[in-house]
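Removed from the display is one protein chain of the complex; every other protein chain stays in position.
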Amino acid sequence: MTAAAIDITGLVVTFRSKRAQTTALTEITMQVEPGEFVTIVGPSGCGKSTLLKVVAGLVRPTSGTVSLMGQQVNGPQKEIGFVFQRAALLEWRGARKNILLQAEIRGLDRADAARRADQLIELTGLQGFENALPHELSGGMQQRVALCRALLHQPRVLLMDEPFGALDALTREQLNEELNRIWRETATTIVLVTHSIAEAVFLGTRVEVMSQRPGRLLRTLDVDLPKERRYAQVMSDPTFDRLASEIRGLLGSGANH
Amino acid sequence: MTAAAIDITGLVVTFRSKRAQTTALTEITMQVEPGEFVTIVGPSGCGKSTLLKVVAGLVRPTSGTVSLMGQQVNGPQKEIGFVFQRAALLEWRGARKNILLQAEIRGLDRADAARRADQLIELTGLQGFENALPHELSGGMQQRVALCRALLHQPRVLLMDEPFGALDALTREQLNEELNRIWRETATTIVLVTHSIAEAVFLGTRVEVMSQRPGRLLRTLDVDLPKERRYAQVMSDPTFDRLASEIRGLLGSGANH
Amino acid sequence: MTSPLRRLAAATTNTWRPALVLAVVLVAWWVVAARQVVPNYLVPRPEQVWQTLTGQWDFLMRNSFVTLWETILGFVLAALIGLGAAVLIAYSKTMERALYPIVLFAQVIPKIAIAPLLIVWFGFGLTPKIILAVLIAFFPVVISGVAGLRSTDPELLDLSATMGASPWQTFRKIRFPNALPHLMAGLKVAVTLAVVGAVVGEFVGATEGLGYVLLVANGNLDAPMLFADLFLMSAIGIALFAVIEAAEALLIPWHASRRAGTPLTTS
Amino acid sequence: MTSPLRRLAAATTNTWRPALVLAVVLVAWWVVAARQVVPNYLVPRPEQVWQTLTGQWDFLMRNSFVTLWETILGFVLAALIGLGAAVLIAYSKTMERALYPIVLFAQVIPKIAIAPLLIVWFGFGLTPKIILAVLIAFFPVVISGVAGLRSTDPELLDLSATMGASPWQTFRKIRFPNALPHLMAGLKVAVTLAVVGAVVGEFVGATEGLGYVLLVANGNLDAPMLFADLFLMSAIGIALFAVIEAAEALLIPWHASRRAGTPLTTS
Partner (left out) sequence: GASDPGPTGRPAALKNVTLTLNWVPYGEHAPFYYGKMKGFYENEGINLEIKPGGGSGKTIQAVAQEQTDFGWADTPPLLKGIHTGMKVKSVGVFLQKGPASIEFLADKGITTPSDLKGKTVGGTPGDAMYATFPAWLKANGMQAADVKVVNVDAAGKIAALTEGKVDAIMGFFHDQAPTIEGNTGKKVNYLLFADHGMNMLGTGLVVNENYLAKNADLVKAFVRATQKSWAEAANNIAAAADAMVAMAEQEPAKAVLVKQLTLAIPLLQGAPGVNTEAKWVETISLMSQYAELKDAGSPSKYWDSTYAGKG
């Protein structure tokens, strides 16, 4: 038996500040197998970002345990790629150099990394803005830079916090299909937070629906679609409609409970 | 004949930096009548944010003219409410105080403003986080704070740059309906940028579709739906589907052109 | 463990390292002095300094308060004037070009060189000391004020512009709070320099204060008194510095540098 | 209009305001001196200073270079040491508690008081002047370095942590560039203080340098020489300050404070 890629047991996270105490997550138990693609949807403020950060070792659990690839998470994890909700770019570096930060820090081969960065720039339509500083980029372009950065080193686990939120519908669908392809080809384990129900169903092998704060897992929905997906096909598949409306129902009930 | 609320003629915006020269907008001509609700969709990086900023007087046109309520725009406009793409909160103020900044600067009646702020906090589900500092709020919560701030003083013109981008589907629909109600009741002129085609059709009396950079107006679509709208009804209306797929088609063509 | 005991333990873990450093410094000093690595007329033994401190406590306290008072007045004025200059420089290109050279000139000329002029104009009272403290202390406030005021996120300025904020409102509600983290750094430097300024002022013409005592001790080759005096000067400087640090904790609890936990634990 | 003419016009519009300020200062000085508001042996007339400057140009230049050299060495050392201390303090709570008091102590004691000790230990050569310059100049670097290193966006630190960055990588790629805007402010203060430090060093024991010339001019009541000397000191300070400003423009063109157009036009 191989270890789960991500193993979360009885996770509770409570933020304490001088003012108040906020329980962001409560009693989360969840496994992600290697090569799975789990998407998470849930109301704003329910603790999705917090969950990803706990897995990455950036936020310490108040109680419960988390392990990544069989190792207990005790501090920041580096065998991952993380797309933050905000782009988190270095404002003194151009787009391409922001992407290459990943390679510099991990000591990847320069030529390889440069080639891959150029491919990703092409893929995300950032050509012509390689040297533009973050403040010279539009919101969606900044997000794409952050995306390229997280993909550069082909991590075994990818944690993505609304990576396509600032993109228009078309670009988003294109990049969704690309991400699907990358996932299939590299067998990466991916956990992706999104507000788009369509995206959640399209990308995930499994959709986790979370409740309102304090966040619990309301329901797990297995997405019974072929691994290789295209929007044209998926949208016309009855499974898609069924899952989408079920998720919508769950979110609605969660919202009123 | 009353003046148009917003009148844009032959607008071109080119950004110059040491590195490069980017034409963000080209030959935009467009009128918005008082009380209209115009939604704008277009590919990422096509100049939508730039367009709103030009109207607000925050970016100077390279050529062309813009007027707001019959007055030529020559500098920052204050008779407006602006929701920025990033939340742009003051990190040293709690949520409620961030909202009340609007009242403080405009010298609105304190008690009135406080009452209205509390209503808006209630409306956007931020109760319990009145005093939380921005870094203690989730991405979606920050966006809601920025939204409340722009609505506080009931401006005659509202410019909104993806105000619901970081919200989950349910919250987003709720707030869409609230915005529809506010617009009907106050006859505000609204220009809203969004990446959600559904949102664009649901909210707008008119949808402007923009081309890829350099941004031009590709097509104007009038939304032939009653002023008062509810998602349950609109989504099942055939007009909605027709418009949605037309926009999708335009974006697709624009993306390939 | 009972609660007082636990508190004691906590206090111990918090203080033993600085206490150790202090101990090492004291021992090093004692060795240097006792073995006369440096002759005693230059570096006295710790116990000599201690005797002077306790034996002349009233005299030293009286003079310390004089210097403390001058320092505080000088610092407050320096902070106000420095901030004013920073605002002018940050807001107006003309003012920048016009004021910077003057401010720089005031900064680089050695204060001791203009002391005679100060005496001629202001006599021997409190005024010249405060002027010197201000002259020495205000420059860091200007520089950090300018840096802080200029580093405001342009989007926040856009925001305040669409709200129709007056320049004063923009300053008070946005630029100034945003500049505070920078400004506090400038004030920390300024407060220590204000001590130096007051002391230099007392060198030039005074009948009391730690600077005066220092001069006398120097003249009498009275090393224990000299060291006791230096000790009190630094005590004033460190105490005032601590006050500014405390003010910082109160004023900018929101800033990244002050967020509990966040700062330096991750790497 | 031809191009050179246009360039001249542009240069004129850029410079006439500071030039006006300079002119006003000169005229005010001239009035004060010529009408003997203050006697000439305290404040000489501009032309007397000019005669001294031109008449003793070689002598003054020789001494200026001595001071300039001491200042540059002192400043570079102060910048390096200050940055080192800032890194230690920002990264380690223990170091903060242990180093801060020492650093503060070094800052608040009047340098003129420890100058004799320096002479005793290091003689009359270059060393004591450089040590004094370092002692006077390094504190602002420490304070602004600490403020800058601590103000890094926690999310960027999270980012570098998930990349498995070593502390050194985090420092070099993230914290340090992020601290630069703060740090430059500290360096600007430091470079002007380094001038003062070198001059004070020359007061105490030197046979050359602007500080020594100042002492002599003071003793001889030679006001024109005194003013010429002060003028050269500030010229050194202002020139070095301008170098740091230029370095800033090169190093942090990305910062809000340096973005063309954005900063202060909107309000």
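For this structure, a couple of remarks:
Labels for the chains are A, B, C and D, by order of writing; each one numbers its residues from 1.
One rule holds for everything that comes next: contacts are C-beta pairs under 8 Å (C-beta built on N, C-alpha and C of every residue); 3 or more make two chains touch, one makes a residue touch a chain.
In this text, all values refer to a predicted model and were calculated from it rather than measured experimentally.
The chain not shown here makes contact, within the complete complex, with C, D.
Within the full complex, the residue among D:W16, D:Y41 or D:W57 touching the omitted chain is D:Y41. Checked against the full complex, the candidates C:V204, C:L230 or C:A256 give a single residue touching the omitted chain, namely C:V204. Within the set D:W16, D:W30 or D:F124, the residue that contacts the chain not displayed is D:F124. Residue-level contact of chain D with the missing chain is found at 39, 41-42, 59, 116, 119-120, 123-124, 203-205, 207, 212-213, 215-223, 225. Although one chain is not shown, part of chain C still touches it, namely residues 39-41, 112-113, 115-117, 119-120, 123-124, 203-207, 212, 215-216, 218-221, 223.
Throughout what follows, only the chains that are shown with their structure count from here on.
Annotation: 49 Å between the Cα-based centres of chain B and chain C.
Chain A and chain B have Cα centroids separated by 27 Å. For chain C, the set of residues that touch two or more other chains comprises 153-154, 158, 160-161, 165, 255, 259, 266-267. Among the residues of chain B, those in touch with two or more other chains are 17, 58, 75-76, 86, 133, 135. Of all residues in chain D, those touching chain A in their complex are 153, 155-156, 158-165, 169, 173-174, 177, 252, 254-255, 259. On the chain A side of its complex with chain B, the touching residues are 15, 17, 19-20, 22, 41-45, 49, 85-86, 125, 128, 131-133, 136-141, 144, 162, 165-172, 195-197, 248, 251-252, 255.
By the touch criterion stated above, chain D contacts chain C in their complex at residues 15, 17-18, 20-22, 25, 38, 42-43, 90-91, 94, 97-98, 101-102, 104-105, 107-113, 116-117, 120-121, 139-140, 143-144, 146-147, 150-154, 157-158, 160-161, 165, 167, 170, 181-182, 184-186, 188-189, 192, 195-196, 199-200, 203, 211, 214, 218, 226, 230, 233-234, 236-238, 241, 255-257, 259, 262-264, 266-267.
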